[in-house]
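This report refers to the structure that appears directly beneath it.
Missing here is one protein chain; the remaining ones are kept as they sit in the complex.
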Amino acid sequence: MSQSTDAPAIAESPAATDYDALSEDVREMEEGSAATLGTQTPLRRFLSDFAESPLAVGGFVVFVLVALLAVFANVIAPQNPYDLMQLSILDGNLPPGAPSANFGTYLLGTDDQGRDMLSAIMFGLRMSLAVGAGSTVIALAIGLSVGLMAAYFGGWLDTIIMRIVDIQLSFPAILIALILLSILGKGVDKVLIALVAVQWAYYARTVRGTALVERRREYIEAAQCLALPTRRVVFRHLLPNCLPPLIVVATVQVAHAIALEATLSFLGIGVPITEPSLGLLIANGFEYMLSGQYWISFFPGVALLVTIVSINLVGDQLRDVLNPRLRR
Amino acid sequence: MTAAPLLRLEDVSKRFVKHLDFAEKIANRLGAHIREQVVHAVDHVSFDVGQGEVVGLVGESGCGKSTLGRVVAGIHPQSDGHVYYRDRDVAAVRAGEGAEAKRYALGVQMIFQDPFASLNPRLRVRDIVGEAPRVHGLVDEGSSLDDYVDDVMRRVGLDPAFKRRYPHQFSGGQRQRIGIARALAVKPEFLVCDEAVAALDVSIQAQVLNLFMDLRADLDLTYLFISHDLSVVEHLSDRVVIMYLGRVVEIAPTPDLFAAPNHPYTQALLEQVPRIDGRKKAFTPIKGEIPSPLDPPPGCHFHPRCPHAMDRCRVERPASKPVGAGRLSACHLNDTA
Amino acid sequence: MPEHTPTLAVEDLRTVFRSKAGDVAAVDGVSFSVDRGEVLGLVGESGSGKSVTGFSIIGLVDPPGRVAGGRVLYKGRDLAGLSEARMRALRGREIAMIFQDPMMTLNPVLRIDTQMIEAIRAHERVSEKAARARCRDALGRVGIPAPDERLTAYPHQFSGGMRQRVAIAIALLNAPDLIIADEPTTALDVTVQAQILYEVQALCRDTGTALIWITHDLAVVAGLADRIAVMYAGKVVETGSTDQVLDHPMHPYTHGLIGSVPSENRRGQRLSQIPGMTPSPLALPSGCAFRTRCPRADAACRQPPDMVERVPGHAARCFHPHLTGEAVEVPA
Amino acid sequence: EDIVIGAAAEPSAMDPHYHNLSPNNAIRNHIFESLVGQDETQRLYPLLAESWQPLDDTTWEFKLREGVTFHDGTPFTAKDVIYTVCRIPNVPNSPSSFTAYTKAIADMEAPDDHTLIIKTDGPYPLIPTELSTWGIVSAATMGITGDIAFDRDGCTGIDSWPETDDFNNGTLMNGTGPYQFEEFVKGERLVLKKNPDYWGEVEPWDTVTYRPITSAGPRVAALLAGDVDLIEAPPVQDLPRLREDAAVDVVQGMSNRVIYLHMDQHDSETPGITGVDGNPLLDIRVREALSKAINREAIVAKIMDGVAVPAGELLPPGMFGANPLEPDPYDPAAAKALLAEAGYEDGFEVVIGTPNDRYMNDAKVAQAIAQMFTQVGLPTTVDATTKSVFFSRRNNYEFSVYLAGWGAGTGEMSSPLKALVASPIPEKGYGGTNRGRYSDPTFDAMLDEALSTVDEAAREAVLQKASAYAMEQYAILPLHFEVTPWAFRQGLTYTPRADQYTLAMGIRPAE
Partner (left out) sequence: MLVYFIRRLTQSVVVVFLMAAIVFLGVYAIGNPIDVLINPEADQAERAAAIARLGLDKPLWEQFGIFLGNALQGDLGTSFVHGTSALTLILDRFPATFELAVAAMLMAILVGIPLGVIAGLYPDRAVGRIIMGGSILGFSLPTFWVGLMLIMVFAVFLGWLPAAGRGDTVDLAGVPVSFLTWDGLSHLFLPALNLALFKTSLVIRLARAGTREVMLQDYIKFARAKGLTKRRVVGVHVMKNIMIPVVTVLGLELGSVIAFAVVTETVFAWPGIGKLLIDSIGNLDRPVVVAYLMLTVFLFIVINFAVDVLYSILDPRVRLSDTKG
């Protein structure tokens, strides 16, 4: 096949066309098509779609700030509230702005143990985020592999896995967590296990659902036709295309996990009291709400709220952006 | 046509069976009458495709064209019958390992209908085209994969400058070219084109059809060209296979078929294809619609809609019989005539 | 027919969609008219603005789109300024519309009779019984056997062809004077398409309903339409009687389009093809939108051409039309 | 007039002998009286028994009050008492029965309807105290028509035992108390109405409703919102606010409950101490150091908001057998010195076990102690769990140091000493809760003596000595005595009780 006979068909290619009077138009068209079809990578297209909602961008910025606070808590925080050497019970229950001889000013007050609330919130955030994100990541990994396996191999494996998922999902998360934690006992690791146990099934089901759809897509058939190894088809073709709904679920689940952890801590079966998460800080301060020592519960409550709301805002926009059915 | 066919289908069937599950079996014990749902998507089909030939496969929606195409391309195994490629039973070859199996697997490639669904949206064009050659080590020593991909892209009329782009950054026609490039990259001999131009606009469709013809000329490719658009098939193919509800009803060289269709279904089909030169035509439709493949009519599948149906058609499945040079037709009328 | 008002006259219709990059005109100065009993084929490739034109006429352009200019004269009355309530009263009664995908046009969770009766009752006060009788009638007319039973069925119990017939029956219920059919047979099999075409033809002949048949398939309108309007990039580039347009296309685009259809060419030969691809309305070339793909384009084409009626009843929007006398060349 | 009480916990059943549990016992007091009563400081006073006296070391005589009738009008006699003692070991499914308080009774006779002779195996001075812990039910109501006779191994004259359910639905709720049973809806309310024919002073309230509101916050809110008239155990944090509120009043009183730290002194292996070989807690200097490291005043002031009293022994001053002893002073320097002296200048790591939902601010106190231990060089963590898990683990000796509380049910020093400090000797019922396994024959001998001295004054002196000895040995570290608050609307008063019971009999209109 010679280039010249086919020249009109590949007018897209400037190389194939002489720069005569038409060349300008061709270039114009080139740019035109570039503008419409975009020179964007999926990531950039995604980012620009995401940025459409100022609320979501705001949520994201807030979340990043919150996450930074959490990650660098040990650097920024004026006190390490988990280090008992630094606490003084004599500074217990001080109101916000109270000065102290051996510490400085407690900007957000202290709790009964004399913990600086500001530091406690930062470390609490860290704990909450770590538990929320950690459990989500682990659950995601488990759910992803299990769901993919069920979808790709089908048959009895699918049946068994999905039955387990069904049973698990038909039980409310809080019940499972409650029972599990009362069996396992306390501890960050236990909470993590409980949250993973609660969440993995969501991912498994989501992944399986999408994978079943994606599996029937022609690009998978094409990959099979090209005799690509199964592992490659699953991980390079199937898996990345199952991710978008999963990301949405995951974002929302991080928020859920944080809230659930807070609730469990409130019910007294969450993380240990010596390393309080936001939920536990709230629960601790809960008793002080009516007595006017609002700061112990109020500020962690605000922090929790801001965190969850910002994550949910991001998740919401992600859902809209990644939902193929809403984009034409 | 060359003597030894490149591909030969012998009595190939493909059934999709929805087996009874545990509960349904119990229900049957209790007196319910739940049957397994069986779709004869492809029902005892035999024909062959010669080296370098273009065979058109025509039929209405759901008649099993794609399924047959997939069987040929090796995506689905057939339930019955044999597929011979270069006179070797494909099932046996595929069961084995190594070069031979790979050669068959790569030798037959498929071009898909939907230019959107058939490309992995998360891969760049370079990877879509280059992945299989790399995995299978098809690229010659010395020349780099990039050059190879550039080559293939140029061949299908795509500017290699675009190879770092993602599929969504291309128009439908360009995407279809990417799909073709992906297939060509593994140096196939046989292309199964499943409605490869159906989703394209007329002007783009013409471009792609031209590309197919050029490739055939340049690379000595053989095509099984699946389409429901008779004019496209007429334009492109040497021979045409007409399917109805999983069965082949007629096979004939293209000019003969369009000049004098034998099977009543073919006749009706040709009659009803709108043509640009058929002005203010009074449409005279055949009655009825295509029956469900789950529950096809007995005998000749076409008899409920056939204007010439006889009693015999209602009970006996007509066999494919020669009705002229290189022509086969499955209709009882040919016996009586 | 000088003193005669056509059933529908569209004048300089302009419909825009708001986008990040500003307003984009999907329909840009479209004009055509349809008479009583006439079938107009509106032809064009994907994205040329056919559907948007249809929706603009019936007033169903959804945000971010809006009709930004021009007039839609239905029996001489401009619909563009009508209130939503008046427009609603018109829709389905005077002007009906049928859509492309029969699988999607009927609400899957409502029974057929619900969906038919509500179409009657939206416009007239009639008893349920009378309405039902009319529905049965309409179903019978589009060739649905045993309409009584069918009325109580749900859409998913029907095949695609049947569903499209139901949709047509619904469009016919109030005996409208104009039907806009947006590619109603594209999704159907040839044999079923033939049946539908047959019925539509008969109905228009009998009732005198004007019909706008939107399609991308020249072959379909060839057999059906009295007149054809060819659209390209939001504009009508050529109108004329079916024979004029198909046998003596003036506009190079129409010309190329006809050349692209396989059956028109000799078997096994290369098709004549229009190079390039349909431009996006976001980035149309200046002047004639077709010039970047046009073999006849020159510097003049950088100015927008006007619609010029060079043969009575046959107009094209081109500086360099193929005029009668020039043979329809089939590029090799 | 009616009164509604917001209760922190709900009785598990109406059956007075089903479950030896505070809420059950508190309710029981309204309906089923016992022979001997315990007043607010748990001193004994005559109730259904007008008087009692030891006839010799092993024989007690009780004179029963005459003219007392049950709610159904039948007279109260010695037979009802014998029946009750017979029934106590025979409550089906009882998770915690009252047999601990009846097993000392070797024999029982009723020479007449209003005299009761009780025999014990050895000298047993606690008989009157134990008789104050369970209520008398009516033998007739339980279906006894004929004569019955007491026998330790099975009474005669009784064929079947009543079901707990029949108490809950009211059928068997026939006592002699100042209140009669009206209705019990589990989880929702318990309604009592006054007994107009009560032998003593008739109560001022027509009906008394107990509403369980187990969460502290809502309980306070319910009082503030006027839904209830009186609540028990308002959280200490809320007390200042409640005191300021003109519409409500607060009273508080010292309870019989001490919060203590137990230390594993069993073996050279101990699970909760790391960073050192062996068990440093076996060294009395280390135990003393721990005690001196604790700032009891600060805990009381900061964690308990002043609603507690630092403890120097296991029973509050003023109660039977208390010395009283001064609490160990806070002296971190001395603590460090003692540790160094014992060879632990580098310290070691400690885990403190504690429940987090059992005692007032239990886990918070443990945290504060952890802070204090850490600050004398013993890095300490807190292992706080829900009470059910905590008690199981504690009973499996999983803690080296743990925080718990002890309420002296009998109201005298023998109760904590016997349970917490005496060597675990099951036959004697010693050391039942001594999960630190401190074991000292000297101490055990002192306790033996106290528990076989019938003379009250002599007995109290021995108990005081035993207590002082245990404290010298740092066998156990008392932290503080809980002070129990009650809050109620203006216009009422409540007499605080050491046993922490909320009794309608203690609620009176304010003058």
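Here the chain labels run A, B, C and D in written order, and each chain numbers its own residues starting at 1.
The criterion applied here is as follows: a residue touches a chain if its C-beta (ideal position, glycine included) is under 8 Å from a C-beta of that chain, and two chains touch if they have at least 3 such contacts.
All figures in this text were calculated on a predicted structure; none of them were measured in a lab.
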Key: Chains shown that the absent chain touches, full complex   = A, B, C, D
Hidden-chain contact residue, picked from the options C:Leu110, C:Ala130, C:Ala146 or C:Leu323 = C:Leu110
Remark   = Of B:Asp21, B:Asp80, B:Glu100 or B:Asp335, the residue that touches the missing chain is B:Asp21
Per the touch definition above, residue among D:Asn168, D:Gln237, D:Ser255 or D:Gln500 touching the missing chain = D:Asn168
Ask   = Touching the left-out chain: which of A:Phe72, A:Phe153 or A:Phe171?
value = A:Phe171
Contact set of subunit D toward the excluded chain (per top definition) = 12-13, 15, 18-21, 91-97, 99-100, 164-165, 168, 185-189, 211-215, 217-219, 221-222, 224-227, 357, 386-389, 391-395, 406, 409-410, 415, 419, 426, 429, 432-433
Ask   = Which residue numbers on subunit B touch the omitted chain?
value = 21-24, 26-27, 30, 32, 34
Key: Interface residues of subunit A (partner: the chain not displayed)   = 55, 162-163, 166-167, 170-175, 178-180, 182-183, 255, 259, 262-263, 266-267, 279, 282-283, 286, 289-290, 301, 304-305, 308-309, 312-313, 316, 325-326, 328
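Heads up, the rule we're going with is that only the chains that are shown with their structure count from here on.
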Query = When the centre of a chain is set as the mean of its C-alpha atoms, what distance in Å lies between subunit A and subunit B?
reply = 45
Task = Report, in whole Å, the distance between the mean C-alpha point of subunit B and the mean C-alpha point of subunit D.
result = 87
Note = Per the C-alpha centroid definition, the whole-Å distance linking subunit A and subunit D comes out as 50
Overlap residues in subunit C, where contacts from two or more other chains coincide = 273, 275, 277
Key: Multi-partner residues of subunit A (at least 2 other chains)   = 9, 12, 33, 37
Request  = Can you check the complex and tell me which residues of subunit C touch subunit B?
outcome  = 45-46, 159, 161-162, 189-195, 197-198, 201, 216-220, 222-224, 242-243, 246, 256-265, 267-268, 270-275, 277-278
Ask   = Along subunit A, where are the residues that touch subunit B in the complex?
value = 1, 3, 5-6, 9-10, 12-16, 33, 37-42, 45, 217-219, 221-229, 232, 236-237, 240-241
Request  = Spell out the part of subunit B that touches subunit A in their complex, as residue ranges.
outcome  = 70, 73-75, 102, 105-106, 108-110, 112-114, 117-123, 131-132, 135-136, 154-155, 157-159, 161-162, 165-166, 168-171, 174, 179, 182-183, 186, 207, 210-211, 214-215, 217-218
